[in-house]
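Dropping the structure in here first, questions after.
All protein chains of the complex are present and in place, except for one that has been dropped.
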Amino acid sequence: MKRTISILVANPLSLLGVVLVATVVLSALFADFIAPFPEHRGAVVDFANFNKAPEWPYLMGTDLVGRDIFSRILYAYRISLILGVVVLAIAVPVGVTVGLVAGYFGGWTEYVLMRITDIFLSIPPLVLAMSIMGVLEPTLANGMLAVTVMWWPWYTRLVYNITRSEREEGYVLAAEVIGASPLHVIFREILPNCVPAVVTKMTLDLGFVILIASSLSFLGLGVQPPTPDLGSMVADGAKYLPDSWWLTVFPGLAILVAVFGFNLIGDALRDILGADQ
Amino acid sequence: MSRPLLDIRDLTLGFKGWTGLTEVLHGISLNIQPGERVALVGESGSGKSVTARIVLGMLQSLRSARIGGTVEFDGRNLAQMSRAERQQLRGTRISMIFQDPTSSLNPVYRIGTQFHEVLKREVPGFSYQEAMNRAAEILREVSIVDAERVLNSYPFQLSGGMNQRVMIAMALANEPDLLLADEPGTALDVTVQAQTLDLMRRLVEQHNTAVLFISHNLGVVREFADRVYVIYKGRIVEHGPTTALFDDPRHPYTRALMTAVPRLTGGGVPDIDDDASAFSAPLVDHLAGEGRP
Partner (left out) sequence: MMPIARLLSKRLGTSLLVLFGVSMLIFAIARIIPGDPARIALGPNATTEQVAALRAALHLDDPVWIQYGYFLGDLLRGDLGVSLYTNRPVTTDIAQFLPATLELVLVAGFMMVAIGLPLGILSARYRGGIADNIVRIVSLLGVSAPSFVWAVILMLIFAFYLPLFPVAGRISDSYSIEAVTGFLLVDTLIAGNFRAFGNAAWHIVLPAFALALSGIGQATRLTRANMVETYDRPYIEMARSYGFPARRIANRYAFKPSLIPSLTIIGLDFAAMLGNAFLVEAIFAWPGLSRYGVAVILRKDLNAIVGTVLIISATFLIVNIIVDLLIAFINPRIRLSQRSS
């Protein structure tokens, strides 16, 4: 762990990733103290200052009802990160368990579980999440649900492949020969070998969950106003291009910065932990 | 004495990494006359394989590699050649045979296509059909009867022994002056290994090809080589004609290496002294005083 961190900081690119992610996380945590206009996260209207290009004190300009875009981005980060953490906290245990079970037991269990996984993987991720959001009310909780439903199969696939190959390894066979229970073999012998790949994927995915969630809200199928959200900010501003460019460009770059940061760290972790895919 | 085909003098190699320079070769000297078969024997990690790769000019382009000393091929210093000139030697005047024939052939190209590429090194304009005719001819030299079928196959369709013959054929196709054989056939069954080694020996004799034979297997070396260098941790520790060296191994490491080979006649697994400090004893040269060859 200590070694991992020291390598992360030694490489300029992964260091940049650490800095970007730290910035995003800290600004989400301390939005109340950093944001110049904390009250602008809600349904505030300030028509005297609407649609202003970036100028002091509006670092990134104001939106069509006069709210400070910089402040709203900070609060949007908070929601994106909560969403990402919750989605992974549900999707990863589910996906990993299904993958372990399918890979370990084989036979009919494997066939049924993997075909179900295939069904979920056969619908383009965004389309699946869209259709789930379509029939549910667009709320933050439902957004999390929709993204979770599309996310777990990817972990199943990953863990299933690792389990399948580890299953034939000497140490697993040895454990079975001395009479270890399947539960013991799955969770104490095989699972630890999946950890590097899963952790790497989770780091990358924190970024991609933010990306997909913003895509959903961009289409109007995510978090609803007045809650600040990067995707819907871009969607609302897109009609006013190119004149009011700050309405779209800053929220768009905010997504890019966050996802890029997580990707840089994920990439470095992949190199350090030697995890495949 | 004629000019050696390959003359390595005081060759050093180190790799620059995170923790500083890791030295692999500490100044080894070695030479091969035209048509002569020379073995370089040592345990894995002793620096045998990197030596062959330096001769091929393949480590010179590595940014982390630090190479000292001189390597002369046919009177020309490799370090003074351009990258393109070193590249020009490969596959034409120097060629190499690897440990595992099956994984050394590209899995997604037919043997024929790969043979074509090898032959084009010598004659760039070789057409596919001409190349196939020539390849079939060479394959028959390595006792492959159904050359057409082999050329039409992918490596995974052939046995390890068959792939090894293909490798030997490819290595000798362009009539090189020097063949580097890096533990050839170690990945094969012993009987297949013996057959292919025998074949290789016959062919290099026929074509008068010089060989640098890299191995950890003393038995094989004894049958194959005219002269032997023993390498230990990046240093040559003993050197001499095969018979002299095997009859009278003088360096402690060479002796350990020889006793380490379990005998078919029994006698148990031999004891090896754990104290390796004696292995750092100075070079024993059986030819010293008789003048360097």
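By letter and in written order, the chains are A and B; residue numbering begins at 1 in each of them.
In this section, a residue touches a chain if its C-beta (ideal position, glycine included) is under 8 Å from a C-beta of that chain, and two chains touch if they have at least 3 such contacts.
Everything quoted here is computed from the prediction, not taken from an experiment.
The omitted chain makes contact with just one of the residues B:41, B:56 or B:225: B:56. The missing chain, though absent from the display, is touched by one residue of A:49, A:131 or A:193; that residue is A:131.
Touching the missing chain, out of B:98, B:126, B:213 or B:232, is residue B:98. With the whole complex as reference, residues 56, 58, 63, 87-92, 95-96, 98-100, 103-110, 117-118, 121, 154, 156-157, 170, 180 of chain B touch the missing chain.
On the side of chain A, touch with the chain left out of the figure occurs at residues 13, 115-116, 118-128, 130-137, 207, 211-212, 214-215, 218-221, 231, 234-235, 238, 241-242, 245, 248-249, 252-253, 255-256, 259-260, 263-264, 267.
Here, only the chains that are shown with their structure count from here on.
Distance from the chain A centre to the chain B centre is 52 Å, each centre being the mean of its Cα atoms.
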